[in-house]
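One chain of protein is taken out of this complex; the other chains stay put.
Chains: A, B and C, in written order; residue numbering restarts at 1 for each.
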């Protein structure tokens, strides 16, 4: 019930984090033509209408962390094909394509960096890799990052972007929901903050596990966030979905997220918040 | 906002627990004439329509506990007039009248007994005393009973019946909500079950403190249970209250009570439940 | 004639003879006994050759025992506790204290309903957030009173409704998973029919996870997978193959510790026998865990789930 909506659809004009093919990009919301250089300077938020372009994991961490502070940790763990999964093409072929496209073994990038000078451990999901779907590698890397944060005594900041669990690893994908939850226990036990940022889209198993048990949950404006995808809901209940349903602002109204925060404010917001939660004076 | 509805109204025909003036009583719900002897044999539940008559504290414990097992503990703590409270009459005069009527220092009766042979500590609020209002003595006796249960290692069973906190002790009454909560901590810490039974009516401060933090909450059929009284709500929102609003069955639908249990089943229900929760073989 | 046709015919003859025996008062055991034995043999043979899709269909057979059918056969002193103390009571996910073959436990049950009316009321076992929040509350009680948790899983998934989303379906499932990770009492989970997605895992974080022979457990239903892959829910049989969702598959993947045998032909053909096998398996696993203290139980459960996943490392 996870990958249905995003996995196959392409919106190349929205993949601002991928290689930008031209000098400018059209904003899908206000249709304004934007110079890519201006867009990047604005953290890939449309300066005209505030539309938040989707970001790949590397761009995400560039935007979030203090400049030049990122040190990657993920990358050594690689996916396999435990079920010998075959649909319209073999799973290994899918993986190879996604790996070639992103230059990444799987749909997550983790490491360390600083925010406002404060050392943090981070994980960013990569929607450009198989719709950010969560299989064994995503689960393992997030678990390791959380465990690293606990060992190193840093806050853990995770950016979610996922269509849900990865079908091609079936129940093994499902188990990542429990595995990541287990790994996050060390942070709670040590009084270290865990912050999740839900970006467009965050649905399925990710929403029903690590992304929503954070101490503080932020959402990006307009992001689609939910457990069941809108299409599945519509099929089940045969009912019109209300305007703005499952959008970040809707979730704020319904008490599910701590705030909807413009991407351009993320670093300042986290600097302020983490400083208090860790009882330190920070701000670089 | 507590006592408004019940404190002054009298429904003598419903006060089955008080002295029954005649040989028979008319059921206020089905209007059937019932022999008092039959009514008592049926735990003061109308055998025709199931209407649960209100009970005073002594009758309540007679119905709830194994016959002859009750040993009172409350009774030595007496109310005072800390605020020198004066409305249409002085508080001490009110107290004296209620004491004379009930033969009790205040609106609660506590002690020990057995249910299905299992030793328990109990507290029953007495609606016939000032509408079961909670002042310092009610708070103190409930706190002591809870503490006794923790010391003695027994479950604690409380029957609520209250219009709310006692106005005549103002903020001191309010503080009983915190005091009783503090006293109940010992049970949770020792893994001893705390069961509350909400009877008609349970409103105000009692609903917002000890009565609703029980491990298991039962309600009697038809009982009015809520925080704000219906009249206060109607005055505030100037809106019609839905049918069955704040009744036991409504609360069950809304997830607030574990079950609505006929008074005639209370002892059997608690025997079964407490046996499992205390991991004992019971049943007398 | 195929083995399946033979089996169908023999089953009909057994029923005929049983009817005749009842009607005439004659003892026909001399004839029935060998016939029944042959039926059992053919059922076992059939079971061994079931496709994954066959098993999915068995897991959905009308008349397959529901959680409450097992509870009625295995438990005493069950007290169903209602409500999440915040919004509502969910009839799709129920529970409360009981004695499981005599042992005090806390039950968590996904209950599909046994007739049309109760199936609708219980949304075919698809819980709303209230169900998962009630589960959290019951796990709090289990910890407080030292009651092992026994969870019977039987759902196609959490309910995908507008209101469920409004009230935080994902949040509620995540909290239930987290609460179960933190349990300091033993938890034994058994998939007794369908184990669909996060809605199943929400009460599936056990020290031991068992599955009945003809139950399935997967990240997505075969229909859901088929809709995504081939845009055609009708290709569910193919999706079932690909998803490796049967009990033997899950045992291979170490996602379950044990496959609980069902009576030949499926649990619905002999509820008592099915219950007996389930009861024994759960009780035995509870007994195994009884020696561990709260820290050990929590650590064992954490280690069990921390280890799940398939990857290589360079």
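Operating definition for what follows: a contact is a pair of C-beta atoms (placed from the backbone, for glycine too) under 8 Å apart; a residue touches a chain by one contact, two chains touch by 3 or more.
Bear in mind the structure is a predicted one, so any value in this text is a computation, not a measurement.
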* To do: Pick out which of B:64, B:177, B:252 or B:273 touches the chain that's been left out of the picture.
  => B:177
* To do: With the full complex in mind, choose from B:155, B:205 or B:275 the residue touching the hidden chain.
  => B:205
* Contact set of chain A toward the excluded chain (per top definition) -> 188, 191, 193, 212, 215-216, 252-259, 269, 272-273, 275-279
* Pick out the residues on chain C that sit against the missing chain. => 85-87, 129, 133, 167-168, 171-172
* To do: Could you list which residues of chain B touch the chain missing from the display?
  => 1-4, 7-8, 76-80, 82-83, 85-88, 135-137, 139-140, 143, 165-167, 169-179, 181-183, 185, 204-205, 207-213, 226-228, 232-233, 236-237, 239, 241-242, 245-246, 254-256
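In this section, only the chains that are shown with their structure count from here on.
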* Please find which chain has its CA centre nearest to the centre of all protein CA atoms in view. => C
* **Chain separated most widely from chain B, comparing mean CA positions** => A
* Structure fact -> A count of C-beta pairs in contact puts on top the pair A-C
* Structure fact -> chain A and chain C have mean C-alpha positions lying a whole-number Å distance apart equal to 33
* Asked: Distance from the CA centroid of chain A to that of chain B, rounded to the nearest Å?
  -> 52
* **Contacts with two or more other chains, residues of chain C listed in rising order** => none
* Structure fact -> Check: chain A positions touching at least 2 other chains come out as none
